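Coming up: chain A.
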Amino acid sequence: MIALLLILTPFATGLLSFVMTKGNFAKNFSLLASIAIAVLAILALNEPVAPTFDVAWLNNLGSRFTLKMDGMSKMLCLLTAVSFPLIFTAVYKNEYKNPASFFGLMLLTQAGLMGVFLAADALLFYFFWEFALIPVYFLCSIWGGEKRIQVTFKFFIYTFLGSLLMLAGILYLYFHTANHSFAIQSFYQISLSGKEQAFIFWLFFIAFAIKMPIFPFHTWQPDAYEQSPTATTMVLSGIMVKMGLFAVLRWLLPIFPLATVQFSNIIILFSVIGMIYASLIAIRQDDIKRLIAYSSIAHIGLMSAAIFSGNKTGLEGVMIQMFNHGINVIGLWIIADLIEQQLGTRKMSEMGGLAQKAPTMAVLFVLMAFANVALPLTNAFVGEFLMFSGLFRVNLVIAAVAGLSIILAAVYTLNMVQKVLYGEVSTTVSNAVEISFNAKLALILIAFAIIALGVFPQPMIDLTKDSVVGLIIKK
Partner candidate 1 sequence: MPIQYYIYFCLALFSIGIIGVLTRRNAIIVFMCVELMLNAVNLLLVAFSKMHHGAALLNNPTTTVGIDGQLFVFFIMVVAAAEVSIGLAIIVMMYRNTHSVDINFLNRLKN
Partner candidate 2 sequence: MNTVQILFFFLSVLAIFSAIMVLVSKNPVHSVLWLIAVFFAISGHYILLNAQFLAIVNLIVYAGAIMVLFLFVIMLMNLNANAEPRKRWWMKLAGVVSGGCFLVVLVSLVQQALDLTGKETLMKEGNIGLIKNLGKVLFSDFVLPFEISSVLFLSAMVGAVVIGKKD
Partner candidate 3 sequence: MSKIAFLVPLFPLVGFLINGLGRKFLSKTAIGIIGTGVIFCSFVTSCILFQQVCNASCEHQTFNAVVTLFNFIKVDAFTIPFAFQVDQLSVLFLLIITGIGTLIHLYSTAYMKEEESHHFGRYFAYLNLFVFSMLLLVMGANYVIMFIGWEGVGLCSYLLIGYWFKNNNYNYAAKKAFIMNRIGDLGFLLAVFWILLKLGTVSYGDVFANVAKLSSFDITTITLLLFVGAMGKSAQIPLYTWLPDAMAGPTPVSALIHAATMVTAGIYMIARSNILYTLAPSTQAIIAVVGLATAIFAATIAVKQNDIKKVLAYSTVSQLGYMFLGLGVGAYTGAVFHVFTHAFFKALLFLGAGSVIHAMHHEQDIRKMGNLKKHLPITHFTFLFGCLAIAGIPPFSGFFSKDEILAATFSHNPIFYYIGVGGALLTAFYMFRLYTLTFLGNFRGSAEQEHHLHESPLAMTIPLIVLAILSTIGGLIGIPEVFSANSHWLEHFLAPIFAASNKLITPHHLEHSQEFMLMGSVTAIIILVIAITILVYRKYTLKENESNWGIGKLLANKWYIDELYDVVIVNPINAFAGFCKNVIEKSGIDGLVNGVGKLVAYSSRQLRLLQSGQVASYLLIIMLSIVVFFLIWFNDTTITRFLNNIF
């Protein structure tokens, strides 16, 4: 039941928010709703057995409205649930035209995301997969930057094409289930020949790869991140990319064991190329948002490589890194948004000396930055350590090459920190002031999470342990 509530609450509150005429009221209402959802998600953590929900839905198609909340779902739902209050807090002072719709759409997105993470039925999963996309499309296109329409459209069609491929794959699998059912268990029991797997595998994988995104399917991402309203960018990069990773873990690995083994090397190769490639591009970026975007591509590349490393260490790393990356990147986006709001520019070459004007922000920014480079005792370190360790078990050379991204990450992140914060106060920065209380609150909460999870990662690892076991045994 709690699983259903996690979807229904944001959905209902989102719809309610639409009809509110007073923008401010809608904003407060959404914030409260998101906090309530976060509380729900935390309550769900304590459920001893995986909460499920199951009602008949499309009987003649063999699809049921089935939700299941295992460790991985719990964690990602938690991420989704806690991200939104943080985002809403961070953008509390931002002025949006038509805020009722804005926050309504945000909550609808949340509902879609929750659904993706909870669905235990392929068709339902596909539905939520798309459902999460539509509000984001509107959010980006209405409240985004100058080039928002083209950019968002590209993003939308790109991901839509991907998900259509997935639909084709789902259809194929559906007709190969023993009882013509979309239930995840039926899917898991399909035994396909290696050839079939090799084909259908790619249908799914491309869909997920676009969503993640990994090289070379990533080109929508920097544009979309740059042009979207930052609140949406946070959702996109913090949670939405996890959809792709999650989907690989939940739907790809268990269903296509042979193909996974067959193709893992090439995928790892592409992921690692992507990591280095994105890192290199990030080094040359002057736009702070694009820099973060490319940095995110690099991180996702590592996660995807680790997924296909196919060992528990790597997978456990991915699990917790999904959460950690979400938190960290949201923090970075909040900072990027604050900077853009204050300075009116995203060009780092025009910035400088912000640390003198906004010391608190500077401290938090530096912390986020070092979380971004996976410094030990920040949360990202644990995940990256495990992921690299897992990757190392597969191929030493690839792991070493991937390791170069550790260095490159330091280069671009420190570049960013230096250009924004340090040096003499530049003209654009001269009028900057310290960040507002709400942003501070959100950032401090994130900072707290970064440190706490960096020092005590074990609860998170324990939460997802069972999911990992499930992934390995099937192989």
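Just so we're on the same page, a residue touches a chain if its C-beta (ideal position, glycine included) is under 8 Å from a C-beta of that chain, and two chains touch if they have at least 3 such contacts; residues count from 1.
On how the list was made: all candidates are chains of the complex that A comes from, given by their letters.
As the structure is a prediction and not an experimental result, all values here were calculated from the model.
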Of 1, 2 or 3, the one touching chain A somewhere in this complex: 3
Of chain A, residues touching candidate 3 in the complex: 154, 158, 215-216, 218-220, 277, 280-281, 283-285, 311-313, 316, 353, 355-356, 359, 370, 373, 375-377, 381-382, 385-386, 388-389, 392-393, 396, 399-400, 403-404, 406-407, 410-411, 414-415, 418, 421-424, 455-458, 461, 465, 468
